[in-house]
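Here the complex is missing one protein chain, while the rest keep their positions.
Let's look at subunit A:
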Amino acid sequence: MTFIAKPKLHHPTLPQNALCFTRRDYEGKISTLCAGCGHDSISAAIIQACWELNVEPHRLAKLSGIGCSSKTPDYFLGQSHGFNTVHGRMPSVLTGANLANRELLYLGVSGDGDSASIGIGQFVHAIRRGVNMTYIVENNGVYGLTKGQFSATADQGSTSKRGVVNADSPIDLVGLALQLGATYVGRSFSGDKAQLVPLIKGAIAHRGAAFLDVISPCVAFNNHAGSTKSYEYVRAHNDAVNRMDVIPEREEIAVDYAAGETIEVEQHDGSRLRLHKLDPDYDPRNRIAAMNYVQQHQALGEVVTGLLYVDAEAEDLHTHLKTSAKPFNQMQAAELSPGAGALLKINASFR
């Protein structure tokens, strides 16, 4: 937390994107989180990703629930839309917003408490419905705002700052997301922006439910020996399966890797995900294999990171429900409320 606002001065060479915005234009208010919080790094990665993608700030909506993680949307994209929901209800509000207006980009930011405990019911249904969104969980394994109790994602056997051992089984959000049909699933680490920024860019460009589990050490309550979500532990046990570049539509390929070293996935918007394999046998296009791989390596104590699964052909909730392509806010009263006659017709069709 800092008391002075970040000075407006910037580096003389600070570049602009296609919209003539600098990275600084995507910043928000000054963070009030603890110094060194992983969440601030994730905010910085979101800023970087949106700047690189030339996202028009007014075309993005950020939604969150309650918790340290859910405070962060105030600290990035200060010119975008935002909604801070009650605890754990972000996925439902996001689903509703998305149904009303499919023209915006939806960015859900949540934490392990908000998504794996109080909001787990909301989380699973938003995923399984295929809501077109980027859902980021800033996962630190503790309840930081209430001084460091284990959260539902804390590993069994890991210890709290005071030495208490966690006896409960953890909820693996990546495993859940894969099982529930998320069509873009990745895991990353707040301390590795080189990996995290492309993953966020790919997720924003993805059509369908994109889920990112980002391990984000809590420096105040979960960065000690015995924690499995500390900077040191994650660095020591990080098993990255691939490195990703997001290549915008029509941009020529810059680097040629030898055949078999890369996988290219074209997304529906024409952009391509180029995955440079770090594990030669890992293919993120195979959901069952991904689930097995993540489970096997998790059992070995490794933290599997990278783009774990992607289905480029995915469809989303709007396709399933055949909803209107036109946002509600562009419809006139007659379209929105066609009258009693129309209702009678609909009711009659069910009889």
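Convention: a residue touches a chain if its C-beta (ideal position, glycine included) is under 8 Å from a C-beta of that chain, and two chains touch if they have at least 3 such contacts; residues count from 1.
As a convention for this text, contacts and distances are computed from a predicted model.
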Omitted chain, identified by the protein name its UniProt record gives, among "dihydrouracil dehydrogenase (NAD(+))", "Aspartyl/glutamyl-tRNA(Asn/Gln) amidotransferase subunit C", "ABC-type antimicrobial peptide transport system ATPase component" or "Multifunctional fusion protein": "dihydrouracil dehydrogenase (NAD(+))"
Given A:C34, A:V124, A:L145 or A:L278, the one touching the chain that is not displayed: A:C34
Contacting the left-out chain in the complete assembly, out of A:V219, A:L273 or A:L307: A:V219
Residue, one of A:P12, A:G163 or A:G341, that touches the chain absent here: A:P12
Residues of subunit A in contact with the chain not shown: 1-4, 6-14, 24, 34-38, 40-41, 43-44, 190-191, 193, 217, 219-220, 223, 231-232, 235
